[in-house]
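Mind looking over this structure? Questions follow.
Here the complex is missing one protein chain, while the rest keep their positions.
A, B, C, D and E label the chains in the order they appear, each numbered from 1.
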Amino acid sequence: MSFTLFSYRSSRVGVVTAGTLLGLPALANAQETVSSGDTAWITVASALVLFMMIPGLAMFYAGLVRTKNVLSLFMQCFVITAIVTLIWVIYGYTLSFDAEGMVAGGHGLHAFIGGFENIFMRGMTPDSVHGTIPEALFFVFQMTFAIITPGLFIGAFAERMRFSAVVLFTVLWVSLVYLPVCHMVWGGEGSFFGDMGVIDFAGGIVVHLTAGTTALVAAIMVGPRKGYGKVPMPPHNLVMTLTGTAMLWVGWFGFNGGSALAANGKAAMAIVVTQISPCVAGLTWAVIERIRIGKPSALGFATGAIAGLAAITPASGSVGPLGAVVIGLVSGVFCYWAATSLKMKLGYDDALDVVGVHGGGGLVGTLLVAVFGAGVLGGWEKNLDILHQLGVQGLAIAFTLVYCGVLSVVLLKAVDGLVGLRVTAETEEEGLDLGDHGEVGYDF
Amino acid sequence: MSFTLFSYRSSRVGVVTAGTLLGLPALANAQETVSSGDTAWITVASALVLFMMIPGLAMFYAGLVRTKNVLSLFMQCFVITAIVTLIWVIYGYTLSFDAEGMVAGGHGLHAFIGGFENIFMRGMTPDSVHGTIPEALFFVFQMTFAIITPGLFIGAFAERMRFSAVVLFTVLWVSLVYLPVCHMVWGGEGSFFGDMGVIDFAGGIVVHLTAGTTALVAAIMVGPRKGYGKVPMPPHNLVMTLTGTAMLWVGWFGFNGGSALAANGKAAMAIVVTQISPCVAGLTWAVIERIRIGKPSALGFATGAIAGLAAITPASGSVGPLGAVVIGLVSGVFCYWAATSLKMKLGYDDALDVVGVHGGGGLVGTLLVAVFGAGVLGGWEKNLDILHQLGVQGLAIAFTLVYCGVLSVVLLKAVDGLVGLRVTAETEEEGLDLGDHGEVGYDF
Amino acid sequence: MSFTLFSYRSSRVGVVTAGTLLGLPALANAQETVSSGDTAWITVASALVLFMMIPGLAMFYAGLVRTKNVLSLFMQCFVITAIVTLIWVIYGYTLSFDAEGMVAGGHGLHAFIGGFENIFMRGMTPDSVHGTIPEALFFVFQMTFAIITPGLFIGAFAERMRFSAVVLFTVLWVSLVYLPVCHMVWGGEGSFFGDMGVIDFAGGIVVHLTAGTTALVAAIMVGPRKGYGKVPMPPHNLVMTLTGTAMLWVGWFGFNGGSALAANGKAAMAIVVTQISPCVAGLTWAVIERIRIGKPSALGFATGAIAGLAAITPASGSVGPLGAVVIGLVSGVFCYWAATSLKMKLGYDDALDVVGVHGGGGLVGTLLVAVFGAGVLGGWEKNLDILHQLGVQGLAIAFTLVYCGVLSVVLLKAVDGLVGLRVTAETEEEGLDLGDHGEVGYDF
Amino acid sequence: MKKIEAIIRPSKLNDVKEALTATGCQGMTSIEVKGFGRQKGHTEVYRGAEYVVEFQPKVKVEAVVPDDHAQAAVEAILKAAATGSIGDGKIFVSTIDEAFRIRTGESGEDTL
Amino acid sequence: MKKIEAIIRPSKLNDVKEALTATGCQGMTSIEVKGFGRQKGHTEVYRGAEYVVEFQPKVKVEAVVPDDHAQAAVEAILKAAATGSIGDGKIFVSTIDEAFRIRTGESGEDTL
Partner (left out) sequence: MKKIEAIIRPSKLNDVKEALTATGCQGMTSIEVKGFGRQKGHTEVYRGAEYVVEFQPKVKVEAVVPDDHAQAAVEAILKAAATGSIGDGKIFVSTIDEAFRIRTGESGEDTL
């Protein structure tokens, strides 16, 4: 490793400072380049998104499995956090956000993947700036999204996938699926989806649709749990799942509100709709259960709420309260159907319903933003042509489904060949906690 | 639903921008109207208050009940969150904060309840401003207070009230009790209590006294749990209750500190006293237990701390450290007495001690702020006439007790007639989790 | 108590406002003295550090003990929070940060301990300013550090130390160890370590080294748990420990990022390295376990992560990503060795591995910052002479070890004489929850 | 000596304990069990997946008593544990050959 | 009457319950137990401290049946609970002197 790696450049990103606009003397520049208010908010938003992963998602998922596998879910969430952090430091950030060589409307390599300018954070100092926040903070905020996305799909193959396979698959998937998709959507001018005009405020495509697609492929390829459909596999700790739900919910304020990259009215309005949608979706799920089963369950409300949160994610920068209500309603109904009827009909064992909830939610939101983003329907997108936008969103969805689906198949095959996807039957029987990690969750 | 509903007005609230003060060119206006620092803090404060409800309060309460009812507390917290959010969106915010038609000193309708200008968030855009923060953020922050208030009183009738009754009562109570009281206190110039000069920084009256009063009425009207006083009903998971306590405590920084509606010295000082009071109250409770029972319990400390937090709430913008110490001390002693001796003497089954802790705490703080807000006693209220202020606070307390008490009786009667207040004896026996929701909390 | 105690001075700390620099009219001053963005961030950072103590550390520790002692850990964390808060209000803050009488390079009393100017927060109003934040906020932020430090070492004597002894020892230790060490390091110009040029950004010495040293002394002096080494004492709830780990991790963003006392690039970069180090350290620990035992455990990853967080703490303002990777790696290896081999070899019963993890981590970070703070190794310290700085850091470490070690012996002797260090054999057998607090953690 | 095993409703444990001690029984042991019988179970539904739980939570109380106390003990339990609804439980009586008190090493009926 | 005590693998409880009911047994009681035997335990390691856990989670099913049903019940369990690997468990048969139904106070084989 050569030391020139660390001869950092100063401020990578040019910004038009408020000072310049005001015609204040240059002295003001340094002071106003970074907004301490925006920085404060995005710092907290980053912490909130990390909090969604650990402990939020870990608790949400781990409560749903059987006691013998509770730690395996936690461990996978922790280790994914660690691995993706290191990928992000080494080559993830640069491949997602290095804009070197991008041309608006171009369809060369860099429309699909970033460059290598910022490899191992090259050039980033405490003084580097991105918009109105330190670049290091932009780095952290985006990192948390890269962390939680693979975290989501582990729910699909919970209770049976080998730990080493999860690790290896995460490395490959983040490198070959997440980074390109992230770049295509959020890479700025010259990025494939970005230039198409795709709207994805906080990751309906980048996060939920990719996770949902991979979850479907993985649930099928890893195969159902031993006894699935015959042996009862009720959640071992719904209290923990509900606690995790609440943490995800609150953290989502940072996820969606933070995606404004500033502490302003846009962030606040994003939070308003991020609150409305899960409320409507959770109530919708509860009402369906009330009608069909006779009793609204807490797990049902929670599942609906997460679906509503996933669905509002891509739309949260564009829709108003009306859109949020409709997105909540549609995602509640659609995800209920996807996670119960559809799953049973198709027969795959998506253990923790990643496909139905995140895939379904991501789909609903990514499409409906094209409708309810329009000013006439209470949205904030000026000049939105609903039909055209629906086409754009649909295209992006289709491309992502295919790209992510095919890659998932290939990578899972590779991982199977290298280390084997599944634990042994004995480990599955005694539980992954003992089998993979040599410990147990509780000893009351 | 007509689309004109969504022809939003821009910025509802006039503000004197810093730019104007500085005599900078108009260009600066748009930029400086909203303070990104204040916005960052109130955004986080809103997230903190939501965090107090889910999972904070849910955990605090659910840990105190028996295993068979653990999910019912969570479900009620979640569904109240959802319902109040929708009420807030549709008519709650406007009835609380629409200042249309308010006259300083007037005693017309609008001294007691807001107008309909902002129904379904009409007129609110990402550009609307309230003071130095986006109006959408003010909307969210106040919403979280409306959410947690009915959340508090469910502790009184825990383990026996029918889920549908809780839902219906919440809708009625928020509409007919919370919204008016909130408007009377925080509605600004022309509001009933506001014009009287009532001091209630963060909700001693609006939140804790209303919740405590309703808790008392409900505990009596719903009746004691089957076996109350004969069968032991110890908490099933104190660890969860203590975790919830800590979350409430930390969240209270947002509750009280956020009530400054800015990131400034007032917020910081509010947080200082918000830290001092629960420490003193918790220690006080522990010392009392040490003397009377021989052992200071963790639950005792936690209960005292929550009492201290409730008590400092109305006072946190006015008192200094001396006031915080005294408020902590008095609330520790008073709430201990109320939650143990008084409750036993009167014989009502306030399952989770909402009356003693929140009613008691709210009472103590609302009165003592009139004393320790005075500069001579270390407070920040200039020109405070202690005796006069005590009268004002007492009057507001009395009015609230009567209004809230009477309404609670009426609404509970109505709910009883419509859906029945109590679950069946069998459901109470097997637990609300199975009976009302068809699921169980743990399956280790 | 005389009322003159409360005749507060206004703004204690002189600041050069940005307004002055810009040559704006005086009117701007009041407005710009306090940065609302910095205030927002440090407010949240304070909440995050409090969140690390309750519930973070409480859960992390309580999950590791046996069921019968779970509440005792929670209670100790809560009561320490309360006691240290009151100490901080009364004399802690002033003895740490009152700069009265300090002379750069002086070695008088005030190089080692602050003055009494701010006793019982004298002179602090909502308008007092410290740097760009309200002084009340600086007060709160520093208070949270004083709270968590004694919280850390209770892990060493968990499951056997008498509650009253913990209380008494905390009072003495904070007064005679924490306050002076804090002053020596962070007291500003004229402080002992500060003038030496010691680098300790967020508390490698002040927090982790002191806690680790005292933990070692206490583990030895209190003696091993009954049956230690013979009876199995596995953690009773690893799920809770992992949840606590995640809370500590996220909270550490506030701990280290907040130590910049501003929302800026320095804070952001501190957070970047605060994320990298635990990831590397956790993975390192897991890999060691994989090699030595065959299975990487979730507890192992978590322990490594906390070690990595402790280690990066003093260095987080100085090192870049390279330094973070190396610090993570070294702390992972060193703390693994210290918490397993070294502990077993020396035979003391450090129940929850405070010595190995916090002592070890603090040591590694305090030394390595002298190396990786250098610009040539990717750090941000201009003109850092590595060898000289190593000497300075080593000296400070040695001084702290001796001072803190000797004081710990003396204070524990005193506490033993006054109330007795250990619970009775019966209480140890039936558990501290029943014995000291009269309650039990779970009743499923 | 006779061993009385009574499978009862969890909520009746305290009543049974008091009834037994009233007959002079000085010790007993209780165990959380799950019972299957005529009492029908309940259904739990998690995201559409139904689980029929046929085993009910019950408590088993075991008391070893001198032969001539057995009948009184049984009658006491019958009285204390009955509610009249399905699921009240059973009592089984069997023979114990020998009993020892660990603390003292004694054996025989005196140890009970 | 005979009491059949079967110590089985937890995962076999449902099969055993169905096999028993198929033989006409209308009630039974199950208990979570820990078993020690030929089946070897596992090792847990917490921060370097090794714990060998020799007791395995098992379930004990107790069913009291009329004398002439005992053999059928034992055979049903033997069939339903066997996997062929070490740790399948044991069945113990003993004699019950008397049985009572708490709900009605009846005694005898009809109560089972």
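As a working rule, a contact is a pair of C-beta atoms (placed from the backbone, for glycine too) under 8 Å apart; a residue touches a chain by one contact, two chains touch by 3 or more.
None of the values given here were measured: they were computed from a predicted structure.
Among the chains present, which touch the one that was left out?
When the entire complex is considered, the left-out chain reaches B, C, D, E.
Can you tell me which of B:191, B:303 or B:427 touches the chain that was removed from the display?
B:303
Specify the residue from the set B:235, B:258, B:332 or B:378 that touches the hidden chain.
B:235
Go through chain C and note every residue touching the omitted chain.
231, 429-430, 434, 438-440
Kindly note down the residues of chain D that lie in touch with the hidden chain.
1, 3, 17, 26-31, 64, 94-103, 105, 111-112
Kindly note down the residues of chain E that lie in touch with the hidden chain.
Listed in rising order, the touching residues are 2, 6-8, 31-38, 54-55, 58, 60, 74, 77-78, 81-95.
Keep in mind that, in the parts below, only the chains that are shown with their structure count from here on.
Where the contacts of chain A and chain B overlap, which chains show up?
Of all the chains present, those in contact with both chain A and chain B are C, D.
Is the number of contacting C-beta pairs greater for A-E or for A-D?
A-D
Between chain D and chain E, what distance separates the C-alpha centroids? Give it in angstrom.
Measuring from centre to centre gives 17 Å for this pair.
If you average the Cα atoms of chain B and of chain C to get two centres, how far apart are those centres in Å?
Here the centre of chain C sits 33 Å away from the centre of chain B.
Measuring centre to centre with CA averages, how many angstrom lie between chain B and chain D?
Chain centres of chain B and chain D, defined by C-alpha means, are spaced 48 Å apart.
Can you pull out the residues of chain C that are in contact with at least two other chains?
35-38, 40-41, 44, 234-235, 237, 263, 293, 295, 297, 299, 442, 444
At which residue positions does chain E touch at least two other chains?
Residues 44-46.
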